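Every protein chain of the complex appears in place save one, which is left out.
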Amino acid sequence: MQHISALIANLKTQSPLVQSITNYVVMNNTANALLAAGASPIMAHAHSEVKDMVSIVGALVINIGTLDEYWSDSMLHAAAHAHATQKPWVLDPVGAGATPYRNGLLTKLLAYKPSVIRGNASEIMSLASVNIKSKGVDSTNSSDEALDAGIQLSKQTGAVVVISGQVDYIIDGERVAQVKNGNPLMAKVTGMGCTASAITGAMIAIEKDYFLASTAAMVLMGIAGDIASEKAEGPGTLQLYFYDALHNLTAEVIEERMIVAYP
Amino acid sequence: MQHISALIANLKTQSPLVQSITNYVVMNNTANALLAAGASPIMAHAHSEVKDMVSIVGALVINIGTLDEYWSDSMLHAAAHAHATQKPWVLDPVGAGATPYRNGLLTKLLAYKPSVIRGNASEIMSLASVNIKSKGVDSTNSSDEALDAGIQLSKQTGAVVVISGQVDYIIDGERVAQVKNGNPLMAKVTGMGCTASAITGAMIAIEKDYFLASTAAMVLMGIAGDIASEKAEGPGTLQLYFYDALHNLTAEVIEERMIVAYP
Partner (left out) sequence: MQHISALIANLKTQSPLVQSITNYVVMNNTANALLAAGASPIMAHAHSEVKDMVSIVGALVINIGTLDEYWSDSMLHAAAHAHATQKPWVLDPVGAGATPYRNGLLTKLLAYKPSVIRGNASEIMSLASVNIKSKGVDSTNSSDEALDAGIQLSKQTGAVVVISGQVDYIIDGERVAQVKNGNPLMAKVTGMGCTASAITGAMIAIEKDYFLASTAAMVLMGIAGDIASEKAEGPGTLQLYFYDALHNLTAEVIEERMIVAYP
C-alpha cells in the first residue's frame, strides 16, 4: 500500500500534462482539480490541432458528456492518435445507454482501446451490454450487477474498468480492488465523476500499471472528499474544500486514511 | 401558502430529470443548483440526440445566452419536440433586444409555446415588444413598466411570465404573485437568473400548475439567497453558501421565511 501514497505524492513533483476533451459543464472543475492535485491541464479539441496536442501530453481523457457531431469527431481523432502512438487514455462514457447516438460513438471509441474506462454503475452496465449487443440497457444500479458487467467489460476491451459509487471498484480482468473512501455528499456536486476520470488521466500519465494508477486516483478522490465533507455544510462548500484538500494532501495523510481492499 | 413549501420539499423526493440547453457561462452553476435542490440535471444539445433526450426528461429549459447557429437549431428542435409531446418547458430570453439575431430566434421559439418565460425587466419588456412588432427595445428597467409588459406577454403567449428583480413578479394572465425574498448581492454572481430558470424547470416537472410552480421556484431561489447572504462576505462566498442553503432547506424554513404577496 506504500506504493499508492507515493504515487499520489509523485503527481506534485512530476506534474504531468493531461489533455481533456470533456464536457462544458465540468471543464472548470476538472482543470481546478488537476491543478490542485499537481498536474497540468490542457483542454483543446479543434480538429486543426487535436492530434498535435495529443502528441505533447502525458495522457488523454475523453468524456462524452455534452458531445455533438464536431466534438465526436474531435474525440475520435484524439483517441485514434492516442492508440496509434501508445499514449494512455481514459474513457468516461457519460450517459451511456441514454440515446442511440451516444452508444454509437462509444462503440467507435472502444475500438481505439482505452487504457481505463471509468463510469458509474449504470454506465458500465450499459457499456458492457452495448458491446456484446445483447439485452439493452439495464437501468438498475446494483453494485453486484455492475461488478459483473465491469469484469466482463474489462475482459472484452482489455481496459482497466473503474466503477464509481459508494464503494469504488477497480477491475483489471480478474483482479479487483475496492476503495471505500468518499462521502455521499460528493454526488450532489456536479462533475465529481468527471473529476475522477481526469485525476485517473493524471495518474496513468506517471504510472504504467494502470490498475495501480486507477486505484490511486480513486483513493485520492475519496480521501479529498472525506476531508472536505468533514468541514462542509453542503455541496457548495464541499467543492471548495475538496480542491483545498487535493492541494494539501500528503503521503502521510493518504497512508493514514486510505481504505483499500482486494476482495 | 402551505402548498409552496410542500412543493419545494417534494423536489428532493421526486428528483425530476431536467434538461438544460443553456449557455456555457452558467452550465456548471445550474447543474450544481439543480443537484443541490434535489433535481437531476441533463445537458445535451446534439442534433443527433436532442429529441431523444427531451423524450426522457420531466422538463426542458432553453436559455439563449451564448447561442450560435448550431445551438439555435438545437433549441428549435428541442422546443418543437417539447411542444409536440406536451412536455413543459421554460424559455430564458437572455439578452433579448441586444441584436436582431437574438430577437429572430426568440420569435421562432415563442411559436413553440413555452410554459414559462423567465427574464429580467429589460428582457421581458423587449420580448413583449418583439412579439407585437412595435416600438423597439425599451432600455429602462422600471418594475411597473415591466409588469405591464409581463402581463401583456403572458396574454399574448399563454405562458406564465416571471420577471426577476428586487421583487420577483410571477404572472399568469391577470393573476400576479410577488416574491420579496432575495438579496441584491445575488446580482453580483453570474448566472443567478439562469439558475432561477433551471429551478423553475425542476418545479414545472413536478407541478402542472405552472403559476404555482414558478412562484415556488422564485421563493426557493430567494430564501436560499437570503440565507447565503447572511453568511457571505462577498459574491464568491455567496455562491457557495447558496448551494449549501438549497441543499439544506426544509419545508419549515420555507414557511418561516417566505414573503409572497398576491397584489
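As written, the chains take the letters A and B, and residue 1 is the first residue of each chain.
Keep in mind that, in the parts below, a residue touches a chain if its C-beta (ideal position, glycine included) is under 8 Å from a C-beta of that chain, and two chains touch if they have at least 3 such contacts.
Worth saying up front: this structure is predicted, and the values here are computed from it rather than measured.
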| item | value |
| --- | --- |
| Selected from A:N32, A:T99, A:S126 or A:T190 as touching the chain missing from the view | A:N32 |
| Residue in contact with the excluded chain [from A:H47, A:K108 or A:R175] | A:H47 |
| Full-complex contact with the absent chain, from A:A96, A:C194, A:A245 or A:M258 | A:A245 |
| Touching residues (missing chain, whole complex) on subunit A | 24, 27-28, 31-32, 35-36, 41-49, 52-53, 56, 70, 239-248 |
| Subunit B residues that touch the omitted chain in the full complex | 23-26, 28-29, 65-69, 72, 95, 98-102, 187-191, 232-237, 239-240 |
